[in-house]
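Here is the structure we will look at.
Missing here is one protein chain; the remaining ones are kept as they sit in the complex.
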């Protein structure tokens, strides 16, 4: 399965804003003062720890927006596993521009690679099952489209991209709507024909109530593996099954082995540690 | 020391963009389908784990932008320590709007509170020294101003906000500029009178070279406590001292006890785990 | 079934841009020159022809953005049928502001009401069947979210909001992908669990090929009622059925009576005639 | 008379926004899943009905923004008459990008060509007179500059572009200002030396009152051909004359033959049916 | 003649951008550090030199955007003459916010008042003639609409607001078009009926050529008073007359006395000295 790249038109405004945030009103006063404008250099973008990379286009565009004379030779692309010391790309061009764009390029790459790495770890831990790992809407404001891409780069699946692309009926909806049954039926009569309905349930009793109204998917929240297994048995293929709550590379295998379709984890996008990637000076060029 | 709030004019565009990202083109189709537009509710914004809160204005504005009829009674403000179960605020108003704004409000609050919590943990661990904990430019693109605020809310100090508000001469600058001496002297002759110069050094030899050119601050990168102690002795108050590299609540005390002025940690802003804060249904109101 | 209003946060930027487009660099030079700034007036927003109104919030916000002292008493809300002469709202306040905002307020209201009216006409013509009328992605650039809302106000259903919220495999996709079978199976293995797949077919042969791969929905393009009836029989409830091509209030009933689930018409959003709504001077107030 | 093209700087933001509206947060999930990223194709942009084309630059830029590797060979440019089957351009390049940009490219082209076609029909119907057809400010919010261009592409003339580029005194202005005389004289004393004044009149009595104050142009609203002829006689070249109300290709000739200078029709920009233009697969290339 | 205020919707984005430019990423670190958040103050906005004020709405909105609790009592409005020491407004509210908004509020007010003052000086010097003073398109990028307003506040008239609201044929146009005659006739056949044509001429020979083609206005560039007088005589009311080149309060009377209609001066908007207006501390309140 190949990873589809994001169109540049979606990436560029994001990179542009980050560069302007960093340049402020005076620009890179350190490089401007110290570095000869004619100096050129080659640097290596290198992994400092094992992981999976994601977001190279963000870095590439950061360098280009600062100086189109900077070129990248990309050796390892998004979705690739890296080991410490692996050179992801060589970057050559005006030294000033390279130094000016460095931090923004790394901030994006480290952040998205961190997400891909965390996703890949869980994906690997459940590779012996049919289950997939998926993310949530617990994303960093402004970066959702890209964080979801990073999850895909790590081998994960995507959940909803927003409030508007699927129905997800959660505990508070049920409480206010007066129950699972009215919630699902009201949803069904109002939505478009390409919209699916998922319902969150906390107990097997809620599950039975939900099943009676034929949702497309059921989110089994914070259940033990034993309960999950029983839930999967009860559902019997009538809905896609998703388990959430405390999913880590340690807990994932046991959960996946219950026969569940999906494991979802908010922390992939909101709390994954960045992947340590650095820029090493190779030489003047 | 009171924490100064960010002006709303800086916060609002950020919250507005996050809400539009989540609403997409069809809005909150779940709440729209299920929740009676006349229903009102009260929910409690409550901590699920211990930490320090930051970013309440982002949450408050998220609810207001979705529906000005939603009101918040804030019980615990930014910078406050919370224990699991502590109610930070009660939110009352149209149920639909509360549910629509919930995720964005929590995404901001959890993210900034996570940073404040991580900062506060280190700050507490070095409270017996004169040292302060500070952040870096390794921030989430688009959120730097707010993540820096979260660091302040956690009791930390702020480093540079961008490439333009201070000179920071790092290893790659030195390599390309041809040494510490030319780097500092070129910087000094070009910068404004309110701009300070900091130099990164990796060894005591580099430190001595740097000291000869009187930088305002010296970043001692990845040194052992013993070397740091020696560096502080050599500097002897002639420059502000900053230690970086592997700063955690565990390692911080020993580093701080070397007499260093500042400990800096990029992970505070790029890898702090979000603080788990949730919205609990209290009742229809 | 109540119509859910769009959140103001989605509407306001759109209205703001339209007002600035009309004000240009010099503002409303006619009203500024002619109308006493102290003059106040009451005008009636009245239908000049029968139809269904949609977009009143756009008009209301246009008046408010020009002058918050202008107030609207809304008598008939979005989704309501109107007859010629029906007064939709009375608008009272500074005369200058009312005249300045008039054209933008009417441009939005007429456009969206035109869409709602066209939709309602078809909806009425097929009310004796289970079929619903739906729109497409053939919308006016920049106004999709609002035109989709207008379709809902007219009693229609919404199709995809963009390229990203469902899979729709069309003739060109099939030609390039090398057939319906590979297209559907590649789609299924890559998409999220809340994403549905619809396939466009032009013939009953294609339909059989598609059915073998279990799409969620099938778009039957440009078929005669007889062929549609046969297609519906073949599908036998295994997929949602949608008919497209030359749908008008005249042709719709016969198509709907084939047992189809949905009729889709691009012209609802790209070619519906505006509804004639005007602003009548009532008096100085 | 050659048609002047709009500068790209005016077009591009509009196309960019439309593409982002369609891509949403996940991009073109259909093409990404189904189409081999290495596949290339040639498609033909072809008219499906007779008309006049306008807006090719919008389509061209849409393809370029999605993928600069896509090239267009344009055979027929804006302002050209087309017959069903006429190939307007051939488009060659990566198949994914062509499919992704298709809908937006067609939405612009169909909309503007629809306006040009409607304008051209009326222009042709009055070609034996000196009269010209012109549009109004009843345009689609956000697209006024482009819809006015489409009118020019169809051989029409442009009226005001906004509230700020000419004085147009309408019925409500007259009612609130207290008459035609004070309205015109106040306007004249306040406006710049390059601003013209037009007044709307409904009757020959109003016309005489207006003529006494020497407006540059007079809008004769909803008058019969006989009354228009009398009005033109009374004006006797002292002002430009414009007729509005129910202008169609059927009614236009009789109105134009009254000797009027301009016929104006709001529906050209707000209610013209799109011109049916499609993208036909030619082959892999 | 009353001065019409600019709609807030035109002003606010401009003020918002200026505040964000000044706040940067850390906000007002001086006031935040020093001023008690509970402190309130009253300050007086006072003229320090004689002039005419313009732009008070920009200042008022600056304070409001920083803190809505700040209130202004405006004593002297736009267009008013002030003497040194005159208090234009009293400003009361949270001291922090007042100090934070101060510089932006004064930058706008000083700049626009400087333009109004320069305009008023020339207007006064030619008040004994029928001539008016007008500005040009030589404005500060981004502020044209507001600088044109400032000219009106000073009693001046406005020339074109952009390239699109009138035809102005200048020397380079004539050189490239191949003469005045073809230039005017091509313009006339292409433009809308509400667009005027002005031609720039440098000599009386050019003037005669221009007059033969009946432009609406003639710009007499850099002519001596004697030549201007002759030009006015030749034109004999057949076109509006405008004199440009070296217009100051000293030279204006002699030029105005030639019978010219308009004097235009680019320096009013690009080089007028700001009017010195300051904020004086009145007391804590």
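When the chains are written out, they are named A, B, C, D and E in that same order, and each has its own residue count from 1.
Keep in mind that, in the parts below, a contact is a pair of C-beta atoms (placed from the backbone, for glycine too) under 8 Å apart; a residue touches a chain by one contact, two chains touch by 3 or more.
Being a predicted model, the structure only gives us computed values, none of them experimental.
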Among E:26, E:151 or E:260, the residue in touch with the chain that has been omitted: E:26
Hidden partner chain, touching residue among E:48, E:81, E:173 or E:229: E:173
Touch criterion as defined above, residue of B:100, B:117, B:134 or B:244 at the omitted chain: B:134
Absent chain, residues of chain C that touch it: 21, 24-25
Residue ranges of chain A at the interface with the undisplayed chain: 16, 19-20, 23-27, 32-33, 37, 65-67, 100
Interface with the undisplayed chain - residues on chain D: 2, 4-7, 9-10, 144-145, 148, 158, 161-162, 165
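Assume only the chains that are shown with their structure count from here on.
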Distance from chain D to chain B - Cα centre to Cα centre, in angstrom: 51
Set of chain D residues in contact with two or more other chains: 21, 23-28, 32-33, 100, 161, 164-166, 168, 190, 195
